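Handing you a structure now.
Omission of a single protein chain aside, the complex is shown with its protein chains in their original locations.
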Amino acid sequence: MTYPDIGHFVPRRREECGIFGIHGHPEAAKLTYFGLYALQHRGQESAGISVSDGCQVRDYKHMGLVSEVFKEEILKQLKGHLAIGHVRYSTTGSSLIANAQPFVVMHGGEYYAIAHNGNLVNAWNLRNELERRGSIFQSTMDTEVIVHLMAMNLGYGFEEALVKALGRVRGAYSIVMCSRNKLIGARDPKGFRPLCIGRLNDSYVLASETCALDLIEAAYVRDVEPGEIVVIDEHGLRSMKPFPVSRPAYCIFEFIYFARPDSSIFGQNVYLFRKRLGRLMAGENALTADITMPFPDSGNYAALGFAEASNIPLEMGIIRNHYVGRTFIQPTQAMRDFGVRIKLNPVRELLNGKRVIIVEDSIIRGTTTRTRINTIRDAGAKEVHMVVSCPPHRHPCPYGIDFSTKGELIAANHSVEQIRDFIGLDSLHYLSLEGLLKAAGTTTRNHNFCLACLTGDYPVPLEEVVRKDCFETF
Amino acid sequence: MTYPDIGHFVPRRREECGIFGIHGHPEAAKLTYFGLYALQHRGQESAGISVSDGCQVRDYKHMGLVSEVFKEEILKQLKGHLAIGHVRYSTTGSSLIANAQPFVVMHGGEYYAIAHNGNLVNAWNLRNELERRGSIFQSTMDTEVIVHLMAMNLGYGFEEALVKALGRVRGAYSIVMCSRNKLIGARDPKGFRPLCIGRLNDSYVLASETCALDLIEAAYVRDVEPGEIVVIDEHGLRSMKPFPVSRPAYCIFEFIYFARPDSSIFGQNVYLFRKRLGRLMAGENALTADITMPFPDSGNYAALGFAEASNIPLEMGIIRNHYVGRTFIQPTQAMRDFGVRIKLNPVRELLNGKRVIIVEDSIIRGTTTRTRINTIRDAGAKEVHMVVSCPPHRHPCPYGIDFSTKGELIAANHSVEQIRDFIGLDSLHYLSLEGLLKAAGTTTRNHNFCLACLTGDYPVPLEEVVRKDCFETF
Amino acid sequence: MTYPDIGHFVPRRREECGIFGIHGHPEAAKLTYFGLYALQHRGQESAGISVSDGCQVRDYKHMGLVSEVFKEEILKQLKGHLAIGHVRYSTTGSSLIANAQPFVVMHGGEYYAIAHNGNLVNAWNLRNELERRGSIFQSTMDTEVIVHLMAMNLGYGFEEALVKALGRVRGAYSIVMCSRNKLIGARDPKGFRPLCIGRLNDSYVLASETCALDLIEAAYVRDVEPGEIVVIDEHGLRSMKPFPVSRPAYCIFEFIYFARPDSSIFGQNVYLFRKRLGRLMAGENALTADITMPFPDSGNYAALGFAEASNIPLEMGIIRNHYVGRTFIQPTQAMRDFGVRIKLNPVRELLNGKRVIIVEDSIIRGTTTRTRINTIRDAGAKEVHMVVSCPPHRHPCPYGIDFSTKGELIAANHSVEQIRDFIGLDSLHYLSLEGLLKAAGTTTRNHNFCLACLTGDYPVPLEEVVRKDCFETF
Partner (left out) sequence: MTYPDIGHFVPRRREECGIFGIHGHPEAAKLTYFGLYALQHRGQESAGISVSDGCQVRDYKHMGLVSEVFKEEILKQLKGHLAIGHVRYSTTGSSLIANAQPFVVMHGGEYYAIAHNGNLVNAWNLRNELERRGSIFQSTMDTEVIVHLMAMNLGYGFEEALVKALGRVRGAYSIVMCSRNKLIGARDPKGFRPLCIGRLNDSYVLASETCALDLIEAAYVRDVEPGEIVVIDEHGLRSMKPFPVSRPAYCIFEFIYFARPDSSIFGQNVYLFRKRLGRLMAGENALTADITMPFPDSGNYAALGFAEASNIPLEMGIIRNHYVGRTFIQPTQAMRDFGVRIKLNPVRELLNGKRVIIVEDSIIRGTTTRTRINTIRDAGAKEVHMVVSCPPHRHPCPYGIDFSTKGELIAANHSVEQIRDFIGLDSLHYLSLEGLLKAAGTTTRNHNFCLACLTGDYPVPLEEVVRKDCFETF
């Protein structure tokens, strides 16, 4: 393991993750495996499961996809009726197995396992405070801060300690946690990240998205509410709401891109939401062309709506390769745009000579889009226009979605015309903020969404990281 | 390794494969890697590359996907300007690494590597004959028969020996082969399987499908013709046509299902062919429904054509999971239809209460289709109809496509009504043979296709396997 | 990972280990690798190295032998001029990678890596106290207690914090530790375990035994003294002696069996010590026989002394297999005494009809010795006598040598006659305590040794483990 150079010693930020928990099922680990399988898109870097049989706690976590990490013989050893699981995504090189989740500690004769989706804005300051009191951290994860805050307060009992710990952290979190006998779910007061409750016969299930319930054939019960803590044990499910109520801030980007189309989150189906985005784009822009086509698969659903509303016929003008994995061998020098072409190959016979409208979900840095447009032009397209199903991304996200830093967001310091030219389009059309909220069935006034990456209006203030002190002691 | 019990000792039959070769490129192995990557759908069981630097020959082959088998450090060791590669699919349990290709032999101070797509109908009889003469076989592959036949005739020179060997075998084969200095491509006189020639600067390329040329940015030159042998060396490409000319028998199933939509084979683009199938199905059947939807992805292209021609709106009513690999952990007893749902999850909010037309490429055994229809009904669809883009599959294929035995083809001994009821459809509509050939721009009279699995009319007669003699000697 | 059931949750005890450290060498990790290689006999279960380049800290540890754990490419990544290493032995099933050493923590912007040989007698009580204050432990190792005690006191500066931490622990410890810039060595006030200082050009080296200095061609400087802490940085070596001086208690069993014969520890060469034991045994017992033979290799050196002094010729009557690894495939039912015979095979032609004296270092449980004697008799030996180079082992060791529990020590509750009969000997002769100390050049009065396992006289009192409280809180 390589530990970071002190000069760059920053706890990791902005982690996209998927979480799952189940209580009261004899095959808890296996169902968690399938739950994570369904949530794989929320994190492809590592996967982990912790399971309790009421006495022993076992866990297994490793870098890789769920299907790579867990094999039959490993699942067999993860015996117990209570399990939580986690898939994790990271974009930086410092991705460590030590930072894989669930995070398990043994303390005072009990075990605690915790899995976390979101990002805390005051983790670094809390960590410094705790280290000065003598706490020793094993990882650079926000999650561990919550556990240490709990350990300080376990004298008050487990649930009170959890409430006290969550009372100190600020930012976005959806959490599943287990001790030897209890399953806990919690969501921050703003409800940035989704977390839902399902039921499978006598078992309770917690999951980031409903597609995980579908796969294991659990029935959707309700969402864990913003600011709610649910405690599940042999007596059933109890709810606590220890924090003051405020207006929610559901992440709109979960709808636009991140969640699975067959999931329902924040009370709505994702596929139908995206199709509405497509129809609204057609309404906002009157374009002429021979064919409509998505960049598959993220653009598919808006493209269906757009084609329907605009009457410009839909074609699958670019084919998504079935076998695209996560790593590639470096192509030879001469092979331009290779990384793009191996994933998406244009159908030359179809595109040649055509005027094309591309439907894209969003543009973050613009570089991938640019090379994709290149291959479309190489295939002979005569005109290439693009419609994007949300307003420009101009601001970084501190609540758990990694767009990379502000400097990399192309819209942060370029006009729409500049972006159009950079990408090499004949025209470029973003959906308006009003259109986006209309698709959500609400308005710019009354909505319950976080729109910070589009508007710069942050629902939870960012906290100054006091970095100096880490050099003081030595 | 486990060698088969003598009682069941049968050479493997019906292998679907992808082949690739390149001559005259300093990074021959790397380009072969990318070529195989593009041909991955033709075989997911094993992958192999043989490379020659004019003196040493090196190869590497293993069970697994191309991206699993080859890593940067392995490719680096495969130095040379001349390479061939192979991906292989097998459905039986006896899949052996010894049967992976390319097959390499050293003989008389020379090396020969060979990779093969297709199936010979007289392999078993030739093998018995060769063994009686003292030949020792290393594998159970058809390919090895060709090599032994060559070895017997090498006194006549290499090319003459190859012609003599191919003159003895009957059935379907597309072959790439290399010695230390030459790249050879060959296709059986009927041309069952595709094989095309490309050009990348000064290099010649051979590949099963044009999508492999696209990925490495090679230009398509022409197909290797049925019955043609091409020999490529530092002097360029020479063609031989040593066998009598007859009417070709291109495998129609490559168009219907097997080839990639972005490829062109037998002179036509696959995507556009399939879209025509969809339009023709709409013409043959006047159906009423709320939505058209494919089973993605094989049904997508015909569905586009069908929706356009029928004016019944297209929806992606079932979502194909991005992370579906090849093996799954066994689900719990209670999880019905799991294998289907993990790959294709229906969008309940979309399907609920709808009349649905499913577009499917073909029906082989019917069991998978049946469970898929089940999940569509569970999601609330009110009516479910199906259109299939070819006539019923009633006969086994001896030329390299593994449909399993005749007994497993549902249409072999069931009427369309029986199939409809078995699958659980409200109605079922196969495309006519005329429609199929019309999409191909030809007629039942004049066509150049093999249709044996649909009509029972076999272009090359099957050969009786004389099994008794294997017990005689001992 | 499986965490222990709470009912059996006991920190691991009695670990035999080897430790090594080096400061100021550009290939610190590589030299640590060789140092550990030479110390492999002190621990075969896991191996680990931590290295610092003054800024980043890297470590790698795994289950297995040094040569299995570290490969060239791993060593290459362990860059830095300062390194410590550890090999660890454990006899219980609960051996965990989480318990491998060195143990690394990052705290307050600094890293601390620590490797430990020995056993603390008050670790469990200290741990309970720390957990009640909010500390979270990652492992069940004694070592971690020291680190947490330090973390509580880092406000006083690093060295003061270490002194305060070591001031609280009791028992046996030899420690090497590093921060990003300093190498520390420490030995408990009784000096139970060896630890020496060497010099290689401008680098300082710390090692459990001198054989590690020999292999890397470092010169022996002196031992770290009992109760001494040495701090090595770019300014050289500083010594601290913060604890009250008392009479040392060097582990006599390191001489008898554990240390390598080519090492010098506690000021004496092990080989010559053992040879003196052999001569003294011949003096204490006048025996008649045809041949003297050791159980190789532990008995070799005493056997040389015995044969010389008794004039009974030495033979290698039993051959030690060169390829004996750590695990065996279970032999078939019918193969008696297999585990013994695979390691030591008697030379039948030599032993047949002979009167034999076996020289053994010590007898712990007696079962292995018994089966070895069996095979000697099977080979035809007429009489079998045994001399043992120390008094009977009657008491368990709480200072880091794992003899297993008192109940398993055959001499704890059997007379010499009973042991002789159990093992199946014609006669059995233990060396006297006086003889043992005479070989050490001292007497029962004036010696500086721990003899607790032989006499029951414990130099540091054992501490009652208050186990009840781990059930109180929950």
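By letter and in written order, the chains are A, B and C; residue numbering begins at 1 in each of them.
To be clear about the criterion, a residue touches a chain if its C-beta (ideal position, glycine included) is under 8 Å from a C-beta of that chain, and two chains touch if they have at least 3 such contacts.
Only a predicted model underlies this, so the values are computations on that prediction, with no experimental measurement involved.
Just so you know, the chain we are not showing touches B, C across the whole complex.
Only one residue in the set C:55, C:215, C:412 or C:433 touches the chain that does not appear here, and it is C:215. When the missing chain is restored to the complex, the residue among C:61, C:107, C:190 or C:341 that touches it is C:341.
Contact with the undisplayed chain is limited, among B:65, B:147, B:291 or B:411, to B:147. Contacts to the hidden chain, counted on chain B, fall at residues 1-7, 9, 55-60, 77, 104-111, 131-138, 147-148, 151-152, 154-155, 158, 180, 470-471, 473-474.
Seen across the whole complex, the unshown chain contacts chain C at 27, 30-31, 33-34, 37-38, 40-41, 65-67, 70-72, 75, 211, 214-217, 260-262, 264, 269, 271-272, 297, 300-301, 304, 308, 313-316, 319-320, 322-323, 325, 327-332, 334-336, 338, 341-342, 345-350.
Operating definition for what follows: only the chains that are shown with their structure count from here on.
Rotation relating chain B to chain C, from a C-alpha superposition: 180°, rounded in steps of 5. Chain A and chain C have CA centres that are 50 Å apart.
For the pair chain A and chain B, the distance between mean C-alpha positions equals 38 Å.
Multi-chain contact residues, meaning those touching two or more other chains, do not occur anywhere in chain C.
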